[in-house]
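Excluded from the complex is one protein chain; the other protein chains are retained at their positions.
For clarity, chains are labelled A and B in written order, and residue numbers in each chain start from 1.
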Amino acid sequence: MKRQLIAAVGVAAMVVGVAACGSSAKKDDSTGAAKYNGKTVTAWLMSGSAPQAWQDGVKADFEAQYPGAKLNIQIQKWDGIGAKVTTGLSDNSVDVLEVGNTQTTGYAATGGLLDLTADKADLGGADWPANLNASSVLDGKQYAAPWYFTNRVVIYNKALWTKAGITATPKTLDEFYGDLDKLKTTAGVSQPIYLPGQEWYTYFGLLAGTGGQIAKQTGTTWAGNLESPEAKAAFQTFQKLQSYSTAPKDKDEATPEQTTVFAKGDVGAMIGLGWEAPDPKDIPASDIGYFAIPGATADKPSGVFLGGSNLAIAQDTKNPDLAKGLLKIMLTDKYEGQMAATGLIPNKTSLDSLATTPFAQAAIPASANGATTPNTPNWSNVENTPNPIKDFLAAVLQGADYDATAKKYDATMTQLLGQKQ
Amino acid sequence: MRRSIIGRSWPNAIAVVLFVFFMFPVYWMFSTAFKRNSDIISKTPVFFPLRGTLEHFSTATGAAQFWEMVGNSFTVTVLAVLGSLVIATLASFAIARMKFRGRKSFVLVIMLAQMAPWEVMTIAVYMIVREKDMLDSLVPLTLFYMMMVLPFTIWTLRGFIAAVPKELEESAMVDGCTRTQAFVKVVFPLLAPGLMTTSLFGFITAWNELPLVLILNKATGPGSAQTLPLWLTSFQSLFGDDWGATMAASTLFAIPVLIIFLFLQRNAVGGMTAGAVKG
Partner (left out) sequence: MAVQSEPVRVQSPGGVKGSPLGSGRPVVGPSLLSRSTPYLLLLPAIVATLALLGWPLVKTFELSFQNLNKRQLILHLTEWNGFSNYKDQLTSSEFWHTTGRTIAFTTVNVVLIMVGGTLVGLLLNRLGKKMRILLQAALMLAWAMPIVAAATVFSWLFDSRFGVVNWFLDQLGWHSMANYNWYSSQYGTFFVIILLIVWQSIPFVAFNMYAGLTTIPAELYEAARMDGAGSWRIFRWVVFPSLKPFFLSTTFLEIIWVFKSFAQILAVNAGGPQGLTQTLPFYAYIQGTGNQHYGIGATIAVLTILMLVVLMAYYFRIILKQEDEL
């Protein structure tokens, strides 16, 4: 139920807000107040993204900096978001919008997003890490600004791990398997880890961590790459982890909501995001631990899928200057810091220290080894229902031959990635 | 003797089985709305939410602009149903009682109109509404919902009208009524069941519509033109389905339909007769 980040924010956000205040520079003070009268900037944020305090602060700062202008923040639900963003860009109902990082390139390619290349420096672009900024760039042009990121870590039930006689979190995959073996034989543990077979983010991360690619580019065309040896190796790791779970092989982490299963208290661990931690009413926060999925060797954790959101401006906005001004406020250290305080990874490493939640402590080291989905406008075709990667995982986990199945779904992916725009 | 008891009781036995079959999923929705999360997902099903909670209901009703959406949904649904009833009564009277050129073509159009794939036509509807600059408004929603239920309404009402014996109307006219008066005083009262049946159907259709409102009315916040189906699906997302809240919301969502049914029950059920028979 804690999809909302809001609960996690609490006091920390406020404190950070005050501490990091200095950096919001005033720029437009030369112009008169009347200039902005009657102008409204509409911003779309996704449900569960920005805490209320963040929204209120941004609104206050924006309206103070641009007297007379109004900021209308509209919270959008995830259901049907693709069609909503497309139509929103087409009918001019939004100026500044949050776009999921796997969707950004697709919208950049439509011509619906404003080219921000010239504004990058002003928005603080010099500090954005390359892997976080990758999804905002298409053909060398900047179409969005990285806003916040997050990646999945192992969330574990400390009480059960102690009961199994495990004293330290694993540093390598082999140690991890060993711990899961111990949990398996521990009384009161229904399954060592909850990992549904279609949880493709973890598979994607394992693959990216080994330097492999889920789809590869030759010239201008993209093709599915599940047949590659790296993809097969990553699958074997995923399969091994999944074998410790009794979760369905043909469902993803949303059905049933894995938090609800984990919160029952008899599951050793799950792989999830910060806000998937169980409600303290079910399992006290002190009994929940976090660690990055270990890598093959102790020096580097496994790769992760970098989920997150970018902020973009609609090409058709009537007030590009105000929209850019708003974007700048949203991306200041003050507000990025507030996002970090909720346990998310901010868009510059200098703010990482503000992400102090136990989840973030585990997630940030792994994020250095994180990757986003292939940077091609058609990527969202793959992620949409029916997602061929999910179908592929379910099929092979249920016993289908790897190579033949990989070939079949590579063909599907190639076809989806090559669709006309 | 023994045989006849069995003979008399088997319909009741089957009825009990059917009652359980039809009722159980509904009960499951209702009871889940009151269960704690740990009881919702459970290896041994929890049939009675004895350690219940109202948490899911407060999640559901605590959603932003909930009451505004309730208002919007009622406005749109009621206007759409009333609109279609008025238009359909006129049209079905014409096709049930009058002979004129083009009548058959009209009936054919009405049959074809029931096949309209609205879910896939949403983008065309969107482009039209965008062109007319009517996004984020309840007006296009009302009009299109009205259209979605109009063919069924005409189709069913004409059956009801046809079932009213012409003699009744004619004798009223012999008594000095005009044709309009005859209709209003004699036929219309007999149509009550038909009007109720079709309004129930129309209400369910319009009340549940999602694909269109999703792309037409995207603005959120106070004063927006969003309706309840958007709220109902908001508890399911990329990150997981909040089953408890979905079930609580669904329970609340179904209440108006049930109230209308209970209100119309006697007439609606008895009343479908004529329309169906005349089909």
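Following the convention adopted for this analysis, a contact is a pair of C-beta atoms (placed from the backbone, for glycine too) under 8 Å apart; a residue touches a chain by one contact, two chains touch by 3 or more.
Given the structure is predicted, the values throughout are model-derived calculations rather than measurements.
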_Candidate in contact with the missing chain, chosen from A:Ala109, A:Ala233 or A:Ala296_ = A:Ala109
*May I ask which residue of B:Leu79, B:Ala162 or B:Leu216 touches the chain that does not appear here?*
B:Ala162
*Looking at the whole complex, which of A:Asn131, A:Thr349, A:Asn381 or A:Thr414 touches the chain that is not displayed?*
A:Asn381
*Touching the missing chain, which residues of chain B?*
11-12, 14-15, 18-19, 21-23, 25-26, 28-29, 32, 41-45, 86-88, 90-91, 93-100, 103-104, 106-109, 111-117, 119-125, 127-128, 143-144, 146-147, 150-152, 154-155, 159, 162-168, 170, 173, 179, 204, 208, 211, 232-233, 236, 241, 243, 246-247, 250-251, 253-254, 257-258, 261, 265, 269-274, 276-279
*asked:* Using the document's contact rule, name the residues of chain A that touch the chain not shown here.
replied: 80, 82-83, 86-87, 89-90, 106-107, 109-112, 246, 248-251, 255-256, 315, 381, 384-386, 391, 394-395, 398, 416, 419-421
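Note that in this section only the chains that are shown with their structure count from here on.
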*Using the average of all C-alpha atoms in each chain as its centre, how far is it in Å between chain A and chain B?*
40
*So in the complex, which bits of chain A are touching chain B?*
1, 3, 42, 47-48, 72-80, 83-84, 87-88, 90-91, 93, 253-261, 263-264, 273, 275-276, 279, 282
_So in the complex, the part of chain B that touches chain A is made up of which residues?_
37-38, 40-42, 59, 64, 126, 130, 135-136, 211, 214-215, 218-221, 230, 233-234, 236-245
